[in-house]
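With one protein chain withheld, the remaining protein chains of the complex are depicted in position.
Coming up: chain A.
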Amino acid sequence: MAGRRAALKAVDWAAFAERVPPSQRAMFNALKTRNDSLTARLAALPEKPPAIDWAFYKAHVAKAGMVDEFQKKFSALKVPEPVDTQTAKIDAQEKESARSTAEYVQASKARIAQYEQQLQKLKNMIPFEQMTFEDLSEAFPETKLHKEKYPYWPHKPIADL
């Protein structure tokens, strides 16, 4: 009996719904409806079937021994519990997702560091009024004119003008 009733963990659907990105909302809704339908089905079924009144049947059924036989077999019957094949897969999925999440968070933090760096650079820039063209080329390397590669004005390919 211990293996039968794995306690249902309470899922905070409101918090869950907050964190779903808009692109995956359809999947989330599908999951939720499935969960709700399963809960409803479970609630509709009684936990134990009602007990069979053996005394009544013993009194009324004329065939000798039939009721006794039934009773014996019935109490001896063990209904097999359904085997849980999927929880292991879910756990594996969870581990996998933990790993990929860690990777993603790592990459995300690297990106944030990059952005922060650029932000600092932009914020600490001297105002444009006080810049020379050299200062501009330092601050924004893409504006640098390649005087060695294109010795004649405008020092960059005509298509870039």
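Convention: a residue touches a chain if its C-beta (ideal position, glycine included) is under 8 Å from a C-beta of that chain, and two chains touch if they have at least 3 such contacts; residues count from 1.
Criterion: contacts and distances are computed from a predicted model.
Set against the options "Glutaredoxin-C7", "ATP synthase subunit b", "GNB1L protein" or "Sorting nexin-2", the UniProt name belonging to the omitted chain is "ATP synthase subunit b".
Within the full complex, the residue among A:Ala26, A:Val61 or A:Leu145 touching the omitted chain is A:Val61. Although one chain is hidden here, its contacts on chain A can still be listed: residues 4-6, 8-9, 11-12, 15-16, 18-21, 31, 34-35, 38-39, 41-42, 45-50, 52, 57, 60-63, 66-67, 70, 74, 77, 79-82, 84, 86-87, 90, 93-94, 97-98, 101, 104-105, 108-109, 111-112, 115-116, 118-119, 122-123, 125-126, 128-130.
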